[in-house]
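Please see the structure below; I have some questions.
A single protein chain has been removed from this complex, and every other one stays in its place.
Here is chain A:
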Amino acid sequence: MASRYDRAITVFSPDGHLFQVEYAQEAVKKGSTAVGIRGTNIVVLGVEKKSVAKLQDERTVRKICALDDHVCMAFAGLTADARVVINKARVECQSHKLTVEDPVTVEYITRFIATLKQKYTQSNGRRPFGISALIVGFDDDGIPRLYQTDPSGTYHAWKANAIGRSAKTVREFLEKNYTEDAIANDNEAIKLAIRALLEVVQSGGKNIELAIIRRNQPLKMFSAKEIELQVNEIEKEKEEAEKKKSKKTT
């Protein structure tokens, strides 16, 4: 039955499915993991870096992109679809600034992206965008925001979330470990993001990319050394925790 309703996405299946939208969600799972965390004074985006071919310029393979000075996003899914969505969002950010003389709120730009995605689920001859996005930033009121969008065009605010391959595993880790203590200070929030990624990243800290935005500060991308430092700290903490455990049992 599914084969009859795959062809035209404007058609519902008898049991109410839009199969193309569901298949687009499968395409998202083919992208590498991205995690977003909303701290008290910081928002963190961590991604699993794709391995780059020898002759490829690493700078052109980016999963975290700035949409404006105070908003950035990470995506998972089809690279080309992401490029189109990001370009449209960037133009919208500037257009908004020029029209109303205020930078966009994180919610506004998320709603713009989600509306764009929804249009493509209800148009003739178009397929949905095969990406999910995590959008983070600070509004003028100084409150940190994290939103997630998916191919169907829905968007929700989250305290912490993950998208892409093994997103469920990361989300479960976050559900267990996202506590008020864990996000108490900026460093702890950064560590939580890295720890969540290390659950699923296949070759450790070398394949992690991290970006943060602090209140009233621009986007900062972590260098490989800075990430390595954090990973080493995390590993030390793990070892200490294990030693304590083994002492307790003996």
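Throughout what follows, contacts are C-beta pairs under 8 Å (C-beta built on N, C-alpha and C of every residue); 3 or more make two chains touch, one makes a residue touch a chain; residues count from 1.
One rule holds for everything that comes next: contacts and distances are computed from a predicted model.
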Q) Which protein name, taken from UniProt, belongs to the chain you can't see among "Anaphase-promoting complex subunit 5", "Calcium and integrin-binding protein 1", "Proteasome assembly chaperone 1" or "Large ribosomal subunit protein bL19m"? A) "Proteasome assembly chaperone 1"
(Q) Considering the complete complex, identify which of A:99, A:124, A:216 or A:249 is in touch with the unshown chain. (A) A:124
Q: Sort through A:117, A:145 or A:165 and give me the one touching the missing partner chain.
A: A:165
Q) Residues of chain A in contact with the chain that isn't shown? A) 4, 7-8, 10, 26-27, 29-32, 50-51, 53, 61, 63, 75-80, 82, 124-125, 165-166, 168-169, 200, 202-203
